[in-house]
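As you look at this complex, bear in mind that one protein chain is not there, while each of the others sits in place.
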């Protein structure tokens, strides 16, 4: 018995990735995929990797009816109003926009530049990171999937923050692939301009900073740089360890938090090309690799870094959303999410 | 009930890809993985994408016993002698080297520069391309998996050659990613030299030329160029159409040969970024996309091209080998091979 | 004493490259740079590599007066009409569009899909390839700079065609970087779609085919594929040698034609990563590297390839245009064009 699922906003990169996962998911029937601009056109025209998997066509959003689960892959700041008008859409709504991630409407306004449409609805959403909120997600009807760099940074920092092993401000250096800008991106994402680039596009005050602060309880300053990859996020979080905290304590904290997590691997080896989290080998997988290194032993005893890497469209988006659905439905979290990534690539 | 499988030469790129597929294959137990150089070391030290999937270690080849299936991922010209000494290794041997692909030992010698060790054994191997040799593969105990560019070119040309739609020499322009050179490659594959390159490394007489000639029955000249991708092969085959053959006849031939093939998609659309076969979106998939275009309507009425694209480690190597195993075992050919590729990537 | 030069259409990639060369040229004063869209805006806003070299601003085209030399870097099919209306613009007009490259208006119409505005003007233009037309260019007042892949293919084929060493049709396989599509390119050139691609965008009948036919006197069929590079064109030309022509005769022909050419290097070595023309190391240089290989000695005695590589914005555009200006002015051809390219890159 399959559940009936809708993808609202299915023509973009996150929409395509949701479809790749859902079309191959053993307990899901893709009942509707909407696109305002491409209504009536074949889905595999936008997502060439789905050729042979589906001959469905995009639906105009006005033809939506009701579903077991609806994934919303719409623009930031447009989703909140839309959802109010379509509140009966589905029993379980999983939103991939930023509109319902922040609990404090004042913080939302500061980072997104406009007041929230429905601040009263914020409390009805659970932040969709199973590794931190598994219990609440089991009962959630509305889930807000984290931003891609936020997911990486929160998972990288969580053992340090939860264990109170660090002190002071956290500096996050985030590097993001070009698919984060979306399928409709303009001249700034032309290949000739973006290829091989290392573009500091958000020197201070990147929006995901607010999510990281919310989930770690730390003051965070974040700088974001676009790098060559199409997919992939890597964060390097610079922290100061509390006095007395050494590398062994740090390692213990990571092991403790993640040893039973299916989608988080602790990667902090002594040697090898992949001894720290590397987004390159995670494309298509739902994994978040996290690691760490400390300066203990050098002059700067208290300096440490936490590193996180993931595929922004997977654990940083569509994959994590499907994991949340699986969790909410009582299914194994890894259902439809077992692709391990490629090497070399 | 699983069958017991060995991978001989498991430390290279093809070996790693075999392991990715076999560790997740529902009817296979990976019983042994050998590496002379890395015996005793963890497998996921060489293949970081397998972290969490296996904690097995490489075995020295001398500890091999007997298996249901053995995949040989050893060097060209070294496999033929080795196999003679280990002929009892497995009921089904699937060789990924070039040693048993060519039926004519004289052709082997011309292209590989030395006489074949065991010319008498050549006949016992079936050329491992299910789309051309399905019936024989069902009964084969020894299978020689095609070279990567050969597989792409043969599948691209097959409808034209089998239908006798073309005349004269076939010119194949092959573009290959850097993983084809293997994990032990030297200075010529340094990133600083190879990145962004378009390197004509085999201007005439590439070895896979011989396979393409053998399987299509045509005189073939092939030029091979290394391009930026890590994975991926694309071939553009320039042909002359027989008089009276038009684009519709060509399209019909492709449809006829491939409409029931799980792993060959005919891609020849009017527009879009992916209207012809593009290796970029095939990474990790076992698909071979094939397409064509004709000059009919222009001045050069008889000029046509056939295009093929695949992932050299998958349909051009490990994936195709697993497909052959599935076929030989009487299982669905797509078992363990359903990953459709990513977009964007 | 400097001459006064105008660049009409200075906001695009070719325009920017012209400006880089002209601003540093010892005998040129850049008197005007136009852009309809960006009139009044700083030039280095569009061309960040020119920061510190100029604080000029774009001029609206209607403010053009008269100049010693005008470079036209406007769109194909728009230049011909515009030039009629601005015929007094400059003593020497060097056009980088396709509008005046073809001598036969019927061929123009077939390849560009519309009749030529001013077929009578075609004869007043000299095809701007100094290596083939040096004598005429010395006296030319109107010069049509070749298309990028055309320049590469013509220079690669010229010794074979001029010496009548080949027979039959020439098949050109052209690979082009993404900057060829221009600074205003749309979704098809998004980084996420174009990165790492090998996109067959003109399977048959590419427009530059007509120029190659015109200049070599051969029937040419050309397939064009976009590859990873931002800059760079490589052509592999598949030819059949006349009976009796061997590799030594081919080598002699290349040496004969190019030994005194400043901007053509014959590259056909026995080994090394760069033994054949590689566009990667030509970025920013005005060089065209050409090479060859023959199948003599293999079964296919008459098969040969000619390879050419250049930077599409330089020898395939702006650099070649400046070389033409230098030649026309009686200056050393290499003035302002001595940058040799980078390695590694």
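Think of it as A, B and C in the order they're written, each chain with its own count starting at 1.
Basically, contacts are C-beta pairs under 8 Å (C-beta built on N, C-alpha and C of every residue); 3 or more make two chains touch, one makes a residue touch a chain.
If you're wondering where the values come from, they're calculated on a predicted model, not measured in any experiment.
Of the candidate positions A:24, A:53 or A:197, contact with the hidden chain is made by A:197. For the options A:58, A:71, A:227 or A:339, the residue in contact with the chain missing from this view is A:227.
Checked against the full complex, the one of B:178, B:225 or B:286 touching the unshown chain is B:178.
The residue touching the chain not shown here, chosen from B:50, B:140, B:230 or B:337, is B:230. Within the whole complex, the absent chain has one touching residue among A:115, A:205 or A:332, and that is A:205.
Mapped onto chain C, the interface with the missing chain covers residues 13, 16, 20, 24, 45, 47-53, 179, 183, 230-231, 265, 267, 272-274, 278, 281, 283-285, 287, 338-345. The chain not displayed touches chain B at residues 13, 177-179, 181, 183-185, 187, 189-196, 228, 230.
Seen across the whole complex, the unshown chain contacts chain A at 110, 169, 171, 173, 175, 188, 192-194, 196-200, 203-205, 219, 221, 223, 225, 227-229, 232, 234, 236, 238, 273, 276-280, 291, 293-295, 298-300, 303-305, 307, 309, 344-345.
What we mean here is this: only the chains that are shown with their structure count from here on.
Where chain A touches chain B, the two copies mostly use the same residue numbers: shared numbers make up over half of all numbers in play.
Ranked by number of C-beta pairs in contact, the top chain pair is B-C.
Centre-to-centre separation between chain A and chain C, using Cα means, comes to 45 Å. Chain C has residues 192-194, 196, 228 in contact with two or more other chains.
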